[in-house]
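Every protein chain except one is present and positioned as in the full complex.
Per-chain residue numbering starts at 1, and chain names A and B are given in the order in which the chains are listed.
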Amino acid sequence: MTSELISLTAAETASKVASGEVSAVEVANAHLDRIGAVDERVHAFLYVDREGAIAAADAVDKARAAGEQLSPLAGVPLALKDVMTQKGIPTTCGSKILEGWRPPYDATVTARLKAAGVVILGKTNMDEFAMGSSTEHSAYGPTHNPWDLDRIPGGSGGGSAAAVAAFEAPLAIGTDTGGSIRQPAAVTGTVGVKPTYGAVSRYGLVALASSLDQAGPCSRTVLDAALLHSVIAGHDPMDSTSVTDPVPDVVGAALRADVKGLKIGIVRELGGEGYQAGVRQRFDEAVTILEGLGAEIVEVSCPHFPYALAAYYLILPSECSSNLAKFDGVRFGIRVGEGDGDPSIEQVMGRTRAAGFGDETIRRIMLGTYALSAGYYDAYYGQAQKVRTLIQRDFAAAFAQADVLISPTAPTTAFKLGEKLDDPLAMYLNDVATIPANLAGIPGMSLPVGLAPEDGLPVGLQIMAPALADDRLYNVGAALEAALLQTWGHPILQEAPSL
Amino acid sequence: MSTSTADAVVPYDEVVAEFDPVLGLEVHVELGTNTKMFCGCPTEFGAEPNTQVCPVCLGLPGSMPAVNATAVESAIRIGLALNCKIATWCRFARKNYFYPDMPKNFQTSQYDEPICYDGYLDVDVETDEGMKTFRVGIERAHMEEDTGKTSHQGGATGRIHGADYSLVDYNRAGIPLIEIVTKTIEGTGKYAPEVARAYVTALREILRGLGVSDVKMEQGSLRCDANVSLRPSPDAKFGTRTETKNVNSLRSIERAVRYEMTRQAAVLRAGGTIIQETRHWHEDTGITTSGREKSDAEDYRYFPEPDLVPIAPDPAWVEKLRSELPENPAVYQARLQAAWGISDFDMMAVVRSGALDLVAETVALGADQAAARKWWVGELTRIANDRAVELTELPITPADVARVEALVGEGALNDKLARQVIEGVLAGEGSPDEVVAARGLAVVSDDGPLLEAIDAALAESPDVAEKIRSGKVAAAGAIVGAVMKATRGQADAGRVRELLLERLGVSE
Partner (left out) sequence: MSETPSISREDVAHLAKLARIDLPPESLDHYAEQLAVILGAVAQVSEVAADDVPATSHPLPLVNVFREDVVRGSLTAEEALSGAPSVESDRFRVPRILDEE
C-alpha cells in the first residue's frame, strides 16, 4: 500500500483523496514513512514537520467528510525548499547563520499552499542562500542524488529535486535564480519549472538576487507541475514586482499536449562544445520526436548568450551582497563572539557574519561588494545590466522566429560530490544554459529526456517561452513527455536504483 | 573624538569681516501618513516599543517593500510647493551601510533619480537696509525611510560614548521621510544664520500648509542638518564644510550656524584646516562638537532597488496636484497683512508665534483683527510657552476666542471678565457661554443696581462727590473704582462713568 501511495502522481493522489479512496492522512503517513526510510541516505530534508503534516492532512479529510469542495491539490504532500518562510517552522536557507530561526510569518507561496490543502511535509536542503549548483554548499551537509548517492542532486534546490526523485514527495517548491529548479530537475530525472519572473510571489522567499529569483514547481510529471503552478501563481500586492496579468491556463495546456504546427527553435549557442556527448544525443533524439509530433524545428541564434554567465555573476553577487546584509545577529538568527572580550556591535556583526556564512556565500558577497563599489560600478554592475538588455533583445529576435526555444538544461549529467567544489568557475558553468532565461525574466522548464548512454544518468531538456506565455512550456513539455513515455514504456524514475 | 570642551571662537563681526560663509541645508521631514513608507504598520508617535513593526520594517528574511501611494503624492506636492521639477521617471535605490538601527543594513532611498529636483524657496530676512528677499535654491527632494531608535544603556550620560550596550526599538523604522536638500547658499554674508532660520521657518510653514507633516521639530518630525563652510572672499573656491546634525529648533539653526562660523574662523585664523566631519549641536551649551569624520572612503554602493519598480508620475496627476496646492504661505501672509492693515513688525510677530492660521480663523469668525492678535499672540502664546506646548495644542479654538470677543462687543463682557472666560475654557470648563453661565460672569448691564451702587459710593465719599460737581471730572475715577469693586468687576466701567456724571449733572 505504502509503495503504491508514494508512486502516485499528484493528480492521481488528489483524485483518490477527493473520492475518498484514500485519506490524506494515509497519504501523508506513507510519505513520512518513506522519508524515514530513505532520507538518512538522500538527505533531502532539513526539517520534517510530521505533526504539522498530519494535522494539515487531517483537516483535508475532515473538510471532505463535511462535504466541502476540495481544491485540486488538496491532500497532496509537498516538500518546501528551506528558502521559503513558514510560520513557526525552522527556516535556515541552508545557512548556519539562520540556525534555529522560526519565522513569525508565512511566505505568500506557503500561505497559498496551505489554503489549497497541500500538505507540507517539511523543508528541503539547498545550497546556502541558493548559491550553488550541487547542494554541497549547504551548511547542513550535501543532498545525495537518488540515482547515485555519490553524485550531486544539482543545486541550489537539490533537496527539493531529490525529494521528488526519491518518492519522498510527489511535489516540491523550488526557487530558480540561475537554474536552481531546472538544473536539479535535469540531473535527477524530474520536472522543474521556473515561471515568468513575477508570476509567483517572492514575498517570504529569502532573496538571493531579487531581480532574478523566481519560485516554481518541482514534480515527476508535467501535469503535476502545472497543477502546482496554478496553485502558487498569481498577483500578490505584497510583492511589488509581481505581475498583474492573469495566470495562463497551464493545466489546460498540459492536458492539450499538442505541438502540431508549432515552431520550436534550437538555440545554436546552447549545445555543442562543452556539452557531454550523451546529453547531446538524448537532446537530438528529443528533437526528432518533436518533429515527428508535427512541430517545425528551426535553428535560432542568440549571439550574446556567451556573455550571460559573466553578466549573471556580476548582477547576482551585487544584489546578494545587499540582500544578505540584514543577517547581522541583531534581530534574528545566531550571534557569535559576544562573550569574547568586550566587543562592540560592529565586531559582533563581523564575527557573526564570518562564522555564519559559508565560503561560497562570502565569496559572492565580496564579489558583489566589489562590483557595486564607487569606481567599479560602471565597469561591472552597469555593464552587466547592459548585457542583460542584449540578452533580452536576443530572446525577442528568437521568439520572432519560434514559439518556444529548446536546449539541453545542463551541459552534463550529475557529477560526483566534491568534484567541482574547489573550482568555483567550473561550478558556475553548470548554469550556462539556464541563466539567460533568468536574465530576461522568461519562463523555462526542464523535463527528463532519457539517460545518457555513457553513465546511465538522467538528461534534461529545457524549454523556454516568452514572458507570460508559461502555458507553452506545459503544452510542449506534456507532448514530449507523452511521446517519451510511450517509447520507454514506463516513467524514467522506475529505472533509478531502489534506495 | 567628542568632548564637551568648547573650541576657540572668533567674535561674529570679525568672522563676517574676514570670511564669506557658504551654507547648505538638509531637512528631513517625517510624513504624517497613516502607514510607513514600505509597509502597512501605523506611524503613531509614542507607541510601546516594537509594537508597530512587521516582517518588512523589521527587515526579516523574505519580506519585501511596497510603496505607500500617499507618501509619493506628498513628495510630489512638496516638490511642487518648492517650485521643483517633478521627475517623469525615477527609482528607489539602496544605500548600503551597517548600523543596528537600520533593519536591512541598507536604507531604501533615492540616489541619482530623485522624484523632485531643481526648485527654490524665497525667504525674507530683516537686514540693515530693511526687509530683503533671499532665494534659496532647492537641489532635490527625495523619498526615503526613517531608522529605528537606539537608546544607550549604562555609562554616565545615556549618550553613545561610555554606554555598556544599546537597546533598539524599530517602531520608527520605515516611517516615510522626505529629504529636502538645498543648493549651496551663497551671497548671504553676515545674514547666513538668519537666512538659515528663515529658510527652515518658511519651509515649515509650507509643509504645515500642505498638511503633509505635523512638522514638530521637538519630536523629530522635522530635522535639520546644516552644512557650513567659510572662504576668504565670495570669489574664492569653497572651503571645507562641516555638517552639524541634531539641530532641533528654529532658534538652534540660527545659533548653530553662527557658532560653526565663529569656530571655523578661529581654526582658519590660527592657520589650521577644517576637517570634513559631522558635528553635533548641543542645545544647552550652544556649541558643536566633533562627531564622525566623513572620509571620502565612505562607499554606500548605491544601486537601483530591485524589489521595487520605477515610479513614472502621470503628468496629468502632477498637474492636478499642482492645481490643488494651497496658497503659498508668503502670498497668503501678504494678503492677510494687507487685509488687516498692520505693519511688517506686527505681522512678523503673528508669524513668529505660529498664530497666523489661528488669528485668520478667528477674524473669519467675526472677531476684530486687533483683538484676535491680542489674544493669540499675547495672552495665549504666553500660556502656551508656560505649558511648553504648541499654540495649536491649547484646548481652545478660534471659535472660542471669536465668541468671547463677540460677547465683549455686545457689552456682555469687559476685558477682565473676558480673560476669566478664556481661563475657564482653557481649564476645560466648557464653551465660553458655559463658562459665563457657570461662573456667573456677566457685566451688570441693568442701570438700576448700578445707580444704587453709585449712590452708595457717593454717600461714602461726599468730598469726592463735591470735587466732581465742581468740575474736577478726573476725580470720577475713584467713584467708578468703588462701584466696580462693589459689583465685583461685573459692571461696564464706561457705563458707570456715564451714569455717575449724569447723576451729578456734570459733562466731560
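Here is the rule we use: a contact is a pair of C-beta atoms (placed from the backbone, for glycine too) under 8 Å apart; a residue touches a chain by one contact, two chains touch by 3 or more.
It should be emphasised that the depicted structure is a prediction, and the values quoted were computed from it without experimental measurement.
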### Query
Who touches the missing chain here, A:G329, A:P411 or A:P448?
A:G329
### Task
Quick one: say which of A:L5, A:A253 or A:I345 touches the chain that got left out.
A:I345
### Query
If the hidden chain were put back, which of A:A440, A:A479 or A:I492 would touch it?
A:A440
### Query
Which parts of chain A are in contact with the chain that was left out?
101-105, 196-198, 211-212, 237, 240-241, 243, 304, 307, 309-311, 313-314, 321, 325, 328-335, 337-338, 342-351, 353-354, 357, 362-363, 365-367, 369-370, 373, 379-380, 382-390, 392, 424-425, 439-442, 467
### Task
Over the whole complex, note the residues of chain B touching the chain we left out.
2, 33-35, 39-42, 48-55, 58, 60, 66-72, 89, 91, 98-101, 105, 150-153, 160, 163-170, 245, 278, 280, 291-292, 299, 301, 303-304, 306, 308-314
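Keep this in mind: only the chains that are shown with their structure count from here on.
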### Task
Quick one: report the Å distance separating chain A from chain B, using the average Cα coordinate of each chain.
56
### Query
Can you list the chain A residues touching chain B in their complex?
84-85, 91, 93, 98, 101, 103-105, 107, 202-207, 209-211, 237-241, 318-319, 321-322, 325-328, 330-332, 345-346, 349, 369, 372-374, 377, 381
### Task
Name, in rising order, each residue of chain B that touches chain A in their complex.
55, 58-67, 94, 96, 98, 100, 103-106, 166, 168, 299, 301-303, 306-309
